[in-house]
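One protein chain is absent from this view; the other protein chains keep their places.
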Amino acid sequence: MGNCLGNRCVGNKDTNVRISLPAVCFVWQIAMIILFGVFIRYNYESDTHWVEYMAQQNITSNIENDFYYRYPSFQDVHVMIFVGFGFLMTFLKRYSFGAVGFNFLVAAFGIQWALLMQGWFHSLDYTDGKIKIGIENLINADFCVAGCLIAYGAVLGKVSPVQLLVMTLFGVTLYAVEEFIILSVLHACDAGGSMVIHTFGAYYGLAISWVLYRPNLDQSKRLIGSVYHSDVFAMIGTLFLWMFWPSFNSAIAYHGDGQHRAAINTYLSLASCVLTTVAISSVTQKKGKLDMVHIQNATLAGGVAVGTAAEFLLTCYGSLIVGFCCGIISTFGYLVLTPFMEKSLKIQDTCGIHNLHAIPGFLGGVVGAITAAAATPSAYGEEGLIETFDFTGNFKNRSPNIQGGYQAAGLCVALVFGIGGDSIIILLNSPCLILKLPIWGDPADDACFDDEAYWELPEDEENIPPILEYNHNMTRKQQEV
Amino acid sequence: MGNCLGNRCVGNKDTNVRISLPAVCFVWQIAMIILFGVFIRYNYESDTHWVEYMAQQNITSNIENDFYYRYPSFQDVHVMIFVGFGFLMTFLKRYSFGAVGFNFLVAAFGIQWALLMQGWFHSLDYTDGKIKIGIENLINADFCVAGCLIAYGAVLGKVSPVQLLVMTLFGVTLYAVEEFIILSVLHACDAGGSMVIHTFGAYYGLAISWVLYRPNLDQSKRLIGSVYHSDVFAMIGTLFLWMFWPSFNSAIAYHGDGQHRAAINTYLSLASCVLTTVAISSVTQKKGKLDMVHIQNATLAGGVAVGTAAEFLLTCYGSLIVGFCCGIISTFGYLVLTPFMEKSLKIQDTCGIHNLHAIPGFLGGVVGAITAAAATPSAYGEEGLIETFDFTGNFKNRSPNIQGGYQAAGLCVALVFGIGGDSIIILLNSPCLILKLPIWGDPADDACFDDEAYWELPEDEENIPPILEYNHNMTRKQQEV
Partner (left out) sequence: MGNCLGNRCVGNKDTNVRISLPAVCFVWQIAMIILFGVFIRYNYESDTHWVEYMAQQNITSNIENDFYYRYPSFQDVHVMIFVGFGFLMTFLKRYSFGAVGFNFLVAAFGIQWALLMQGWFHSLDYTDGKIKIGIENLINADFCVAGCLIAYGAVLGKVSPVQLLVMTLFGVTLYAVEEFIILSVLHACDAGGSMVIHTFGAYYGLAISWVLYRPNLDQSKRLIGSVYHSDVFAMIGTLFLWMFWPSFNSAIAYHGDGQHRAAINTYLSLASCVLTTVAISSVTQKKGKLDMVHIQNATLAGGVAVGTAAEFLLTCYGSLIVGFCCGIISTFGYLVLTPFMEKSLKIQDTCGIHNLHAIPGFLGGVVGAITAAAATPSAYGEEGLIETFDFTGNFKNRSPNIQGGYQAAGLCVALVFGIGGDSIIILLNSPCLILKLPIWGDPADDACFDDEAYWELPEDEENIPPILEYNHNMTRKQQEV
């Protein structure tokens, strides 16, 4: 299966990754094994001593194991990462293998490195120096990888798999630091990751895209855009993201009403977002026809924008309003901002992550800060307020007003790490400059968005674009006969 | 992405929805926000006061929150609504965008309106006049939308998105009234909605299709039917519906044995249905070849038909028998009834919902009535009988026999609302007559089943049908060269 037709021209750059890709995969996987061997252990809920632990703590039933609170949400999030993000990016006519396949590779590496990085910051057991993991760590690792996959959206089709793995290594590292500062140091809440995941991930990706700017990208113009069936494939990604977003925003929320409320708010915001996306998409086109790009992407903005506030008392109509606004803003982003950014800011954003993740994520952070600042004991109940914002331990005396300020501070941290994280690392050992080295096998400007560079393609596909030439040759052969 | 080639002829009707579609979306979404602001609040299980409520009620664990009983089923139902129904309708060769996209739009609007309509009937807190929602309301809203999406199946490809939204507005409204009468007034049981969802939804759709009868629909004949890959896409819809149907029928069943039994019965009925569908499909074709239309649709009839009785003691072999019969009946429906209805009754049923939802739904109501009437305290146990049929409060003294009668009455109500609901409204302010107004931008008879009318299509697709002509032009160009 998959015969190699060999030397078809893929631009004047060498896209051979036969040494670099296997080398990176092997070295990093072996490093993971060693680090896991040294650091990672099961936590008390996934260890065989759970039975004894239950007896000690007077836990009467196995159902109290965190596994049963979070596993269904975890699987939904897992689907979003691998099928959702993967298929959402298959819309390009000839980059479906790269979209789904590299998404798969990057995520599989990223979750391992995320378990370590996040583990060191959040799950280190100081008694024995080990990271203790359970189901919540798996969800957080998936979240962390989501940030990197968002960044992948900006550079889709323009980088090699090796570059993606390097991007992911640095991305996960930055994410873990940023997350620690926002969630632990500032004690901001961000259950659905509007700030931590979306704002950071989007600006990280845009910064890289800016560094890797290709002035002659229009040489690959014939491959930008979709075909009928690739758009249908992309709808698989869109719908699984859309449907499971309530699980995304509620997966690590507090047990009980926290998870319950986060799911409801996200469900409502997303529903509202669909209608305004359709409205704007139709009203801005000649003859009122809908554009698949908007339906595939802007409909999801509502989920991004309630990420932070979903577990607060955002109120049901508040959720609808957030979705309403985000559908409008995100669709206009695709219509206006993406072309503007490419032309004026030299940022080429293949999937339009600025419209789907950056702006809604930023708005989500703002909504979260306002909702937190407006919280009152009478609305939340004394205990409810403490539980929702975790005003315990060192943060016992924090008031909702001040919490609002810290939420805003958290948003700034996410922005700074997203845009500036690269800059800091440039000074030390830049992933951006590193990514511009000629050793990575990235495609030439006229060979972007083409699976040909990194995949053995089935025979028939060789001839598909450009369609005209293909028929031309066919006809000639037949005339020779 | 998605260049508009502009003026390709799409019949002699104006399908421009540039004003009407955005207007309807905006007005309705704003109305939703206002109504949600006035009426909708979190219920006690999704509110921050849950902690205090637990203490009052001596609930010892967060896991007792209804969220954990129902959330996994809810997500499965959500997948059925958006991916299941959406992809099931992608089988047409050139209407995949419309199938998935309008399904998405209609469902996103419908769930909001359903939360309100169903809320007023079922979840109104009379102490403060607010609707209190939790996870069960979200499931019920999805169910309600399922009824409208079934109706969409009958008119697929023949209506504009604006018409669909109007259909959904009236459909949800009728559904909520009908559901209230069946479940609350008659106190019939219908956990999986054989009557409430499927019978009602199917006849509602068929009635609309009858009103919108197009005598010259064969002008679009070239676009009726599938291509190879569109049939594979449709199988995604079929399988997600099939696999998650046990969740559909058990999602709002009673905690414990009720949900457990509903899942088992549905699983068995569906399995049985597949075999008889294959058998009839093969035996009725020359050379015994299978027809994808049957495999995609009739295999699901078993799930429809155990909707009412799934939570009763239908017995395992009873479930198999129901599936056995429905596979046969539904496949024959596709072979015999659909052509008959189009020819003689002037009902054009694009997806054959009469065979998949109407007949099996009706049978499901009958099976439910019989199973209920045959219930005995010795089989169910005293307490089991009371719990299963909820013989409490006003219905404390109802016997199973009488319950069977009320089940049958419920079925009649569903039929009446499905078929006649339209008629009543015609008298007042008909959705059917309304739908015939020339303002909705519906396609001409020779432009049905074509995404061209409402979607910006990728360039290459313009040329696909008819295939012959396409190659013709190509060859000419080449000869000129």
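Here the chain labels run A and B in written order, and each chain numbers its own residues starting at 1.
The rule is short, and it goes like this: a residue touches a chain if its C-beta (ideal position, glycine included) is under 8 Å from a C-beta of that chain, and two chains touch if they have at least 3 such contacts.
Computed from a prediction, not measured in an experiment: that's the story for all the values here.
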{"item": "Residue touching the undisplayed chain, where the options are B:D47, B:D231 or B:D349", "value": "B:D231"}
{"item": "Options B:V51, B:I295, B:A309 or B:I347, residue touching the unrepresented chain", "value": "B:I295"}
{"item": "Touching residues (missing chain, whole complex) on subunit A", "value": "1-4, 6, 15-19, 21-22, 25-26, 28-30, 32-34, 36-37, 40-42, 45-52, 54, 61-63, 65-68, 71-72, 75, 78-79, 82-83, 86-87, 90, 94, 96-97, 100-101, 104-105, 108-109, 111-112, 133-135, 138, 161, 229, 233, 236, 441, 453-461, 464, 471, 474-475, 477-478, 481"}
{"item": "Residue ranges of subunit B at the interface with the undisplayed chain", "value": "63-64, 68-69, 72-73, 76, 91, 93, 224-232, 235-236, 239-240, 242-244, 246-247, 255-257, 259-261, 263-264, 267-268, 270-272, 274-276, 278-280, 282-283, 285-293, 295, 299, 313, 315-317, 320-321, 324, 379-381, 383-385, 387-388, 467-468, 471-472, 475"}
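One rule holds in what follows: only the chains that are shown with their structure count from here on.
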{"item": "Subunit A on subunit B, rotation in degrees - Cα superposition, rounded to nearest 5", "value": "120"}
{"item": "Between subunit A and subunit B, centroid-to-centroid distance (C-alpha), Å", "value": "32"}
